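Up next is subunit A:
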Amino acid sequence: MSVKETLEWAAILLILLGGIISVISALGLIRLPDVYTRSHAASKSSTLAVLVCLTGAFIYFWFHDGYVSIRLILGIIFVFITAPVAGHLICRAAYRSRVPLAEGSGEDELKPLLFANEDKPDL
Partner candidate 1 sequence: MNNLIVLPLIIPIITGVILVFLRHSIMLQRVISTITMITVSIMSFILLEIVESEGIIRLDFSGWLPPFGILFVADSFAMLLVLTASIVTTICLLYAFSTIGKQIETMFFYPFILFLIAGVNGSFLTGDIFNLFVCFEVMLLSSYVLVAIGGKKVQLRESLKYVLINVVASWMFLVALAFLYGTVKTLNMAHIAQRVAEVGQEPLLTTVAVLFLLVFSLKAGLLLFFWLPGSYSVPPAAVQALFAALLTKVGIYALIRTFTLMFPLNQDITHTLIGVMAGITIIAGCMGALAGRDVYTIGTYNVIIGVGFILIGLAVGTEAAITGAIYYLIHDIVAKALLFLIIGMMVYLTGESVIKNMSGLIRNYPLFGWIYFIVLLALTGVPPLSGFVGKILIGQGAIEAESYILLAIGFASSIIVLYSLLRIFLASFFGETTISFEDRKPIPKGAYGSFIFLAVTIVFIGVGAESLSVYVKDAVNTLMNPSVYIDAILKG
Partner candidate 2 sequence: MKETILLIALTLFMVAIAILLYRVIMGPSMPDRAIALDTIGVNLISAIAIVSILLKTKAFLEAILILGILAFIGTIAFSKYIERGVIVERKGDS
């Protein structure tokens, strides 16, 4: 198996890996108890899935077609940068719109700050 062939296979396996990670994190979105924990699955493992997959695709195009796709790199960078931001924003929005934490959650240092006076929330 030539180097090219090997790398192509690596790319394809990366893509497959991405698919597996994706399914797992999707399951996470079903399984985890509240929106905050689900956002972990979304902003981390789902992101990883796409990054792995795009990397695979990048490698494949590079070695199969000899084509270095800047778009893919940009896509990777973009997803990479924005995924945590999205997670952050959604969590904040959820919290401020009073989506409750899952039962059995531990301390909540934000609550006294935002909803100290439950009757008069400072929104």
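Here is the rule we go by: a residue touches a chain if its C-beta (ideal position, glycine included) is under 8 Å from a C-beta of that chain, and two chains touch if they have at least 3 such contacts; residues count from 1.
Picked so that all candidates are chains of the complex that A comes from, given by their letters.
Since this is a predicted model, take the numbers as computed values, not measurements.
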| item | value |
| --- | --- |
| Touch-positive candidate for subunit A in this complex, from 1 or 2 | 2 |
| Complex contact set, residues of subunit A against candidate 2 | 8-9, 12-13, 15-16, 18-20, 22-23, 25-27, 29-30, 35, 38-39, 42, 46-47, 49-50, 53-54, 56-57, 60-61, 65, 67, 69, 71-72, 74-75, 78-79, 82-83, 85-86, 89-94, 96-97, 99 |
